[in-house]
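For this view, one protein chain was removed and the others were kept in their places.
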Amino acid sequence: MISLRRITKRSEPYVLAAIILLSLLIQVRSGQFFSGNNLVDLARSLIVPALFSVGCMMVIVSGGIDVSFPAIASLAMYVTDKLLLASNYSGNVILAYAISAGLGLLMGALNGFLIGFLRLPTLVVTLGTSSLYTGLMFGAFSASASDVPPSIAKHGKEILFTATNPTMGLTSNMPSQILILIAVLILAFFLLRYTMLGRGIYAIGGDETAAERAGFNVRGIKMFLYCFVGVLAGITGIARISMMSYADPSTMLGMEMTVIAAVVLGGTRVTGGMGTLTGTILGVALMTILSNSLILIGIPTYWTRVFTGAVIIIGTGVTAHQTISTRRRRAQSQKAAA
Amino acid sequence: MKRRFLLVVSLVMVFALAVPLFAQSYDPMSFKSKKPMSQWKIALVPKDATNAWFVRMEVGVKQFAKDTGINAFQKGPAKTDAAMQAQVIEDLIAQGVDAICVVPVDPAALEPVLGLALSRGIVVIDHEGASQQNCLYDIEAFSNQGLGQTIMVELAKMMGEKGVYTTMVGNVTNASHNEWADAGVAYAKAHYPNMTLLAAEPRVEIMDNLDTAYERAKELFKKYPNLKGIFGTSSLSSPGVARAIEELGLKGKAFVTSVGLPNENKVYLKDGTLQSVLLWDPRDAGYAQLAMAVKILKGEKIENGCNLTAPGWTSMQFAPGSTKVLQGKGWITITKDNVDSFGF
Partner (left out) sequence: MAASVLRVEGITKSFGGVQALKGVNFDIAPGEIHCLAGENGSGKSTLIKVVSGVYEPDAGKIEINGQQFSHLTPKEAIGLGIQVIYQDFSVFPNLTVMENLALNNELMDKRKLMSYKRARAIAGNAVSQIEFDVDLDERVENLSVADRQLIAICRALLQEAKLIIMDEPTSALTKKEVKALFAVIKRLQARGLPILFVSHKLDEVFEISERYTILRSGENVARGNTKELDRKTFVFHMTGRQFEDEFYRPSAAKREPILSVRELSLQGAYSDISFDLSPGEILGVTGLLGSGRTELVETLFGISQPDAGKIFIRGKEVRIKSVKSAIRKGIGYVPSDRLTEGLFLPQSVERNLAITALDRLSDHFGFLRRSAIADMTRKWIGELSIAAKSPALPVWALSGGNQQKVVLARWLANDLSILMLNGPTMGVDIGSKYDIHVLMRELAARGLAIIIVSDDLPEVLACASRILVMRDGAFVQELDPSATTESKLSELSTGIA
């Protein structure tokens, strides 16, 4: 009984229900949703936002907010791309990931330093660094769309399997980058649940002063957190350009809004302290399915923004309503007890 | 250096506020040069001297200098930056050039310095700056109408003039993309009775993003099995849709074309997923700008049909309602045969 109550209080079941309803609607309208190749297409579209959302969720859980990850990802992948092109490197793609992750680490460390050590507000810092990194990219590096080096292009052609739609013969390839997502999810799950570092992230988001008094190294945890987001962003940048074999510096800019929305939709509390990987991935999945299915449902693409906006408002509204009604119930039960 | 830069910036800012109010209109005929042709100095100012597109434009400039013997040269900022571009133009005015051709980074930011040039009797020709006030003429490679029709002609050729197609724009708010698409659809209605526009999704938006173009194309082909062609506008639509066509296994069954850069489409042109994309050659645009400047220095009257002697720029027409903006038919078709010859 108690566990059932706990489950209905969480938002994951609601997001899952929304996903199921939406899927059925798409299936009815197009007969295409549950085809192998459509699912593969959705998984492919999910990879980049899902990678971003993991770091984003961790930051929000810690009580902060990060809007700089698309800028970090863009600058890291762009510099890496240009470096490899200039050096005519044709070896393994691991190097590309390593360079980009390293650059992401440096950029994340700047966020971490400003937030953890100088204690500046996270939104201001990341808005600032976001502008700084995009400015560097378009200003100092005068970035424009570019080719990718052969190692990255080859990586982009690596596929796990091909799904064929039996009725229409259409085929879709599952890109190997999904393995990166799976690895990141496993790592993040272990980190958040079974390390003191991960519990520290939740503790800081619950009550920073209490975390300090308890003996958590709050500065260190924040530094780690923003570095982690930076590394993750660097990796995501390479995953993105390899899947398209095309390095467009502006392709990821602006994603922070939908990613943050997906994370909040997945039940992560905006004020910090609460958030799960399951919820986050469900949130991202809902947003991805929605933006990739309007044509399948038969709605003109102009409506994408309207629908995305509506889902965010309804989704976060439901979450907020739940919080309020729980609080009210609690107040009432306390009254009854008194 | 730094101080001078600041000075330029502040001048630009002051003039940017003041000049549009006093934008003077000049009679192009009064710019006829009294000097002999051999002493003319004509400069072309691109957005960015190092960018491959403008490196190609310089090929046209050099060709023009060689063909005519006029001292014509290209000089641009080291990166795409409106303030730096203004400074380059200032230097050119100080050097006493006879004509300046410019591809403005930001037309509004150049108003003061171009106004200064005009007041000194220097001919100013814009390219891809239709909103520029302080210039004698702005020349464009194409009219929106003409380009839209041409894209449709290309698409119809691929589709065998029959089947269902839809249009794709970078953004619903992008006015030129929508004009191209409208013109293309109207042309198909008039000339290709066997081609039909997909009624449920007549215009698809890709949010100026290659990945979105790819995702939307996949959805379209899944939902509408008889969809045969995509009329693209944004240069991102061809590579994005081509990737979807290739992956879905629709090569040879579904087609796309749009404006596109050679390098971005090279792979798909060569493997046959794409047949052609459209472009205007910056080499010809450079050549035409200089030809235009020479016409004015010679004191020729500019009328509909004037010939700027570059391919596609031979019969310029005034844009509807304008006496300043001239449009050509300067597009070229890029196929697997010529894709390697551009250098960008």
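We call the chains A and B, going by the order they appear; numbering starts again at 1 in every chain.
Everything below uses one rule, namely that a residue touches a chain if its C-beta (ideal position, glycine included) is under 8 Å from a C-beta of that chain, and two chains touch if they have at least 3 such contacts.
Since this is a predicted model, take the numbers as computed values, not measurements.
Chemist: Would you list the chains present here that the left-out chain is in contact with?
Modeler: Per the touch rule above, the missing chain touches A.
Chemist: Could you tell which one of A:Leu21, A:Ala140, A:Leu160 or A:Ala214 touches the chain left off the display?
Modeler: A:Ala214
Chemist: For the chain that's not shown, point to the residue among A:Gly36, A:Gly102, A:Gly206 or A:Pro300 touching it.
Modeler: A:Gly206
Chemist: On chain A, where is the contact patch with the chain that was removed from view?
Modeler: Against the missing chain, chain A presents residues 2, 193-199, 202-203, 205-207, 209-211, 213-216, 269, 272-274, 330, 334-338.
The definition used in the following text is that only the chains that are shown with their structure count from here on.
Chemist: Using the average of all C-alpha atoms in each chain as its centre, how far is it in Å between chain A and chain B?
Modeler: Using C-alpha averages as centres, the distance is 37 Å.
Chemist: Could you pull out which chain B residues touch chain A in their complex?
Modeler: Residues 48, 50-51, 79-80, 172, 200-205, 208-211, 214-216, 218-223, 225, 236, 239, 243, 247-250, 263-264, 267 of chain B touch chain A in their complex.
Chemist: Looking at the complex, which residues from chain A come into contact with chain B?
Modeler: Contact set of chain A toward chain B: 30, 32, 35, 37-38, 41, 45, 139, 142, 144-145, 147, 165, 168-173, 240, 243-246, 248, 250-251, 292-296, 298, 300-302, 304.
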